[in-house]
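One protein chain omitted, others in place.
Chain naming follows the written order as A and B, and within any one chain the residues start at number 1.
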C-alpha cells in the first residue's frame, strides 16, 4: 500500500496546500466513503449531476482536493486546484498497485524472424509474435497475446492478455489495449454472386495513433483497400465494433458497445454515448456529441448534441403508445386535413 | 452415451413414477423430437407461449416429466413433479457429456510465486497465473486462461478457455466463466484536459459472489476507487458490458448484449432482456423486469415490467411513421390548442 504526505501530493499536483503538510494518506476515496487515512476530491463528474458538495461537511477524508470556491466551505486539510476532477485523474498515477513487467522475452513465448524488439520490451508467457515485427522501447506485451507478421508497435505501449493483432497493423506510442481486443480482423466485405456471397479479401490494415486506449473485446477491422485509421488520443471503451475503413478523429471518446459501420468517418473531439450505432459511409463533423443508445443513420454536418433514444416506460403504457405510434400517419392525415378546412 | 432407468430418474428428481420403472432412456429431447429411448418434459418455457401440451398426444418419448394436471391426459410412462421445467433443468445434470478435467497443473502452464492453489485444482495447458493467486478446491482453469496477480478464486469454479482475469479480482464459489470473458479490465474513466483525455487509473477491482455464471465475451470492468460488485446467484449471458462500479444484486438475470454504464446499481431478483442499455449513475429497484432491446435512461423506483422497444414494420410504412413522429410536437400543438378553444 502506497503512502504519501500531503506535501508530496501537493507538489505532484502543483496544488496549493492548506493544512497539515506531513499528514500521510494511503489511498483515494469518494467523499462519502473516505476513511481517515484517505484523500478525496470534490468535483462534478462530467455528464452527471453531482452531490459531491453536500458530502464536504460530513467527509472523514484526511484531505480534500477542491476548487478555491468549494474551499471556502471546508475547514479540513485542502489541496486547492483549478480542476479537481483532472487533479484526481493525475493523482491516480501515484496509487497504481499493478506490478511492473520485467524486460525480456519469456521462455514460453514464440517470436518469429527479422523482428526488431527493443531490449526494454517485456513479452510475457505464451505470447506468439510473427515475423518482421517491430516493438518500441518499454512496451509490454502481457501473457497469451498474438501479434501477426509485419506489425509495428511503438514505445510505452501496454497490451493486456489475450489481445490479437493481425498482420500489418501499425500502433503508435503509449497505446493501451485491453484483453480480448482484436485489431485487424477482416472487414466485412462480400460481393453477391447469384445469391451467394464471395469474400472480398481485405488488403488494407489498421493504423492506430499515439495515446490511444482500446477497451476489452473491442474490434477494429482492417480496411478493404486503404487502412482503417484511429487518430491520436482516441479513447475507445469495451465491446466497440469499428468497421473497415472507418476513420476516427483525434481525441474523440467513444463509450462501450458502440458499432461503427464501414467507411464512416467520425470527426475530432467527438463524444459518443454507449450503445450507439452508426450507419456506414457517413461523415460526422468534429465536436459532435451523441447521447447513449442512439442510431446515427445520416451524416451530421453541424456540431451539437444529438439523440434518438426513448427511455423505458411501464410496459402496458408503452404498448399503448406503440400501437398509437403505428397509427400516427393516419392521425396526422386527420389532423392536418381538418385543420386545413 | 449415458443411460438410466426411469426408477433411477424418478429417485433423482424425487418424482412420482407412473409406468415402467425399468424402462431405460439415454437422452432428453423435446416432446415433438423425442425418440423412443429418450425422456421428455411438458412445460411452458418462461416468457414464451408454449404448445408443449398439444405434443403430448403424439410424442414418441419413452417417458414424460409433467405436472399431475397434465398427467390426466397422458397415458404413457410419466414422472409427476410440481415444476416440470425445473425438473428438466435438474435432469440435465445426468446427461452431461463434457469430460472432467484431472487435477494438477499442466507442464505448459506458467504459475507465479506465493500462490495458494489447492491440490484438487486443474490448471490446463498454456494458462498463465500471476503471483499471490488463491484457487480453491476442485476449481478448473481450462486452456489458455490468464489470471493476474492477487486474484482469489473460490471452490468448484470453472473457467472455460481464453478467459482473462485482471489483478486483484475476487471470485466466489461455484462460479462459471465462459470463454473470452474479461474481468477487471480498466473502467472507462477519463478527465478532460483542454480537449484531450487523461486516464484515471482504476484502483478498485471486481468482486463476484457465489453461484454466478458469466457468459462468453462478457466484460466486467474494475472499479475506479471502490469495487464493481456482482451479487450471489447472478446469471450473465454473453457479450454483456458491465461498467466500473456497477452493482448487480443477488439472483438477477441478464440476457445477452446488455450494456450497463458505470456506477449504475441494479437490484436483486431483476430480469433484464437482451440488448438493453442502461445509463450510468442510476438505480434500478429490486424485482424490476426490463423487456429486450430497451433503453433505461433513468432510475426505476417501482418494481414492474418496463419497455421501450418498437418492433420492425415494413420499411416504407416505418419511414412514413418516422416522418410523422418528427412532426409530433407540431401535431400536439395544433391538437391541444384547438381543444383548448
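Structural remarks
The definition used in the following text is that a contact is a pair of C-beta atoms (placed from the backbone, for glycine too) under 8 Å apart; a residue touches a chain by one contact, two chains touch by 3 or more.
Here the structure is a predicted model, which means the values were calculated and not measured.
The residue from B:124, B:183 or B:290 that touches the chain not shown here is B:124. The chain not shown here is touched by just one of A:131, A:155 or A:329, and that residue is A:131. Mapped onto chain B, the footprint of the missing chain covers residues 27-30, 33, 45-48, 83, 85-86, 88-90, 92-93, 95-99, 106, 108, 124-126, 142-144, 160-162, 176, 178-180, 211, 213, 215-217, 233, 235, 237-239, 251, 253, 255-257, 269, 274-275, 292-293, 309-316, 318-319, 322, 325-326, 328-329, 331-332, 335-336, 339. Interface residues of chain A facing the missing partner chain: 108, 110, 126, 128, 131, 144, 146, 148-149, 162, 164, 166-168, 180, 182, 185-186, 188-193, 195-203, 217, 219, 221, 225-226, 239, 241, 243, 257, 259, 261, 277, 279-281, 290-291, 294-298, 300, 304-308, 310-311, 313, 317, 320-321, 324-325, 327-328, 331, 334-335, 338.
To be clear about the criterion, only the chains that are shown with their structure count from here on.
The distance from the centre of chain A to the centre of chain B, each centre being the mean of the chain's C-alpha atoms, comes to 26 Å.
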